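As you look at this complex, bear in mind that one protein chain is not there, while each of the others sits in place.
Presenting chain A:
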Amino acid sequence: MISSLTQAERGAAMLITLAGMVAGLAMAAAGQGDPMGAHGWIVLLFFALFFGLLARAAYGSDELEDRSLAYYDDPTKVGILLSLAWAVIAMGMGVWVAAQLAWPDLRFDAAWSGFGRLRPVHTSGVIFGFGGNALIATSFHIMQRTSRARMPGQVAPWFVLFGFNLFCLIAASGYLMGVTQSKEYAEPEWYADIWLVVVWVVYFTLYIRTLARRREPHIYVANWYYLAFILVVAVLHIVNNLAVPASWTGAKSYSAFSGVQDAMTQWWYGHNAVAFFLTSGFLGMLYYFLPKRAERPIYSYRLSILSFWGITFFYIWAGSHHLHYTALPHWVQTLGMTFSVMLLVPSWASAGNALMTLNGAWHKVRDDATLRFMMVAAVFYGLSTFEGSFMAIRPVNGLSHYTEWTIGHVHAGAMGWVALITFGSIYALVPGLWRRETMYSWKAVEWHFWIALAGTVIYVFAMWNSGIIQGLMWRTYGESGTLRYSFTDSLVAMHPYYVARAFGGLLFVTGAIIGAWNVVMTIRHVPRQVPERDHPTTSETMEPALPAAE
């Protein structure tokens, strides 16, 4: 892969890795005796690895291709593999923490293996490691195809991909050492946050520069969603992570916000991490891979406009539904509830648009597990957005908040929607990307589909039941007019559901392992086949970016 870089690109990459090594060394020296020092060593080793690889090939031969003739897919390939690796690790971590709730001594007798420290490894690992890598990889693929233009340069995409993975690595290793801001889904400390901003700025400029080179007058809908994902996540990340470090030589920092303002800022971030990381970006995936795989044009252009701006505008208001009946002023709760309910319109417009696109291709859904992944993802998207709007209604939230129901809701979205659309997209993408005839095993894709679906259903039903039982037990009064159940009673009632949940999660991660194995076998054992039309051209008839409307 280094061999396809020009000498100038290799030089630039070496300078960047050198700067990274210096930064790592500085962190290691300054942060002695603090987790920041350990992070310094990780940064140093990370960049040293790439520096070494580059140095070895610095004056080596180059196989420069004619860049006007092909898309740049190497970063996409590595991104897909990283995404699968994170999926297996982070989902496995999820099974472990789930098992700890059923059997609390199922851990090592060490500080790092407690639920509180492992839980963010699972959440960040799945959201950022699995989801983030899949988003970056597919966005590189889609922005080039729908623009019919190659990415500019060959250093920036690698910087974005590896820089982002360094962030994930610092985040996950930090949690194990107890480095956390405690803000859910924004746990990493100040230096990791600053690094992510740098990576994100490069990501945005890369996207805009590719769009500027496009040979299409219009920007395809998938790109709007990816753009919204990149832009809004940047705004959310910067504002919610504003903090003052206790010292420049340690990891600990204190949030700029406190109390009620902090709660609102955090859930403005938290809910829109769901909106713009876990929804917007993955809708971009859906809008490209679903019509492509079904060989049908998107059902309605106008519906996609309506849902895009509806989601972009409405979602931002919805965060305060996480704070019903709390010390947050009532007017903000009411605004959050109202917009959450209205949000159902653009959400179902998207889900409906996806399902209607399949009209005329339902026989393919039946025969092709890859397309079925995407179809079921769209169904779960519709289900979980309905559930979300419902749970945002104040009295419903009175029952559901703080209970396992929330966990069930999140996983209906994360497993049923985000993970299934990602796996569907990966199966659609991998053979063409590696220039292979087909996936290694279609049976394995079928198995993955059914195992993942069974795992999701078991998980979600277990959490729905347990959450509603828990919520009801907390508010049940006995005949004497006193609370009927102690907290411990409700905890005991959870046990069978915690076991079922761990089993559902185990099925799901088994599916992911089958998927990762299948992708590796595809790369290693399936004969080569170069697709006829997969290169930048100026002519729409030579290479339509997507199936055209009749």
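Going forward, a residue touches a chain if its C-beta (ideal position, glycine included) is under 8 Å from a C-beta of that chain, and two chains touch if they have at least 3 such contacts; residues count from 1.
Everything below uses one rule, namely that contacts and distances are computed from a predicted model.
The UniProt record for the undisplayed chain lists the protein name "Cytochrome c oxidase subunit CcoO", from the options "NADH-quinone oxidoreductase subunit L", "Copper resistance protein B", "ABC transporter ATP-binding protein" or "Cytochrome c oxidase subunit CcoO".
When the whole complex is considered, the residue among A:S320, A:S384 or A:N465 that touches the unshown chain is A:S320.
The residue touching the chain not shown here, chosen from A:A13, A:L101, A:L166 or A:V274, is A:L101. When the whole complex is considered, the residue among A:L335, A:M356 or A:V457 that touches the unshown chain is A:L335.
When the omitted chain is restored, the residue from A:Q154, A:Q181 or A:S350 that touches it is A:Q181. Those residues of chain A that touch the chain absent from the view are 100-102, 104, 107, 110-111, 114-117, 119-120, 175, 178-184, 208, 211-212, 217-219, 224, 227-228, 231-232, 235, 239, 243-247, 250, 252-266, 268, 272, 276, 301-302, 305-306, 309, 312-317, 319-320, 322-329, 332, 335-336, 339, 398, 401-403, 406-407, 474-475, 477, 482-483, 487-488, 491-492, 498.
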